[in-house]
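Encoded as structure tokens, the structure appears first; notes follow it.
Shown here: the complex without one of its protein chains, the others still in place.
Moving on, here comes chain A:
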Amino acid sequence: MKIQANGKEVVLEKELTVKELLSFQKVEMQDYVTVQINDEFVNRDDFETLLVKDGDVVEFLYFMGGGCMAAERRLV
């Protein structure tokens, strides 16, 4: 089966869960990635159960900082 992941065609041998797809695609920092399938956000609680199906359009959205420190620095 074929899916689109971040704009690129990816061939999968079988349906994978979102979590499996994240590993298959070698996505780093999986705990902080927002996943969208067919223009809908996927609830993080469903990552281990929701199957990515043939023809699905998947996007991984990453946190990106950058720019300039401008918030108050607080003790952790």
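Definition applied: contacts are C-beta pairs under 8 Å (C-beta built on N, C-alpha and C of every residue); 3 or more make two chains touch, one makes a residue touch a chain; residues count from 1.
Assume contacts and distances are computed from a predicted model.
Asker: Considering the UniProt annotation of the chain absent from this complex, which name among "Putative adenylyltransferase/sulfurtransferase MoeZ", "Energy-coupling factor transport system substrate-specific component", "NADH-quinone oxidoreductase subunit E" or "Formate dehydrogenase gamma subunit" applies?
Answerer: Going by UniProt, the chain not displayed is called "Putative adenylyltransferase/sulfurtransferase MoeZ".
Asker: Which candidate, A:E9, A:D39 or A:D54, sits in contact with the chain we can't see?
Answerer: A:D39
Asker: Residue-wise, where is chain A in contact with the chain that is not depicted?
Answerer: Interface with the chain not displayed, on the chain A side: 6-7, 29, 31-32, 34, 36, 39-41, 59, 61-76.
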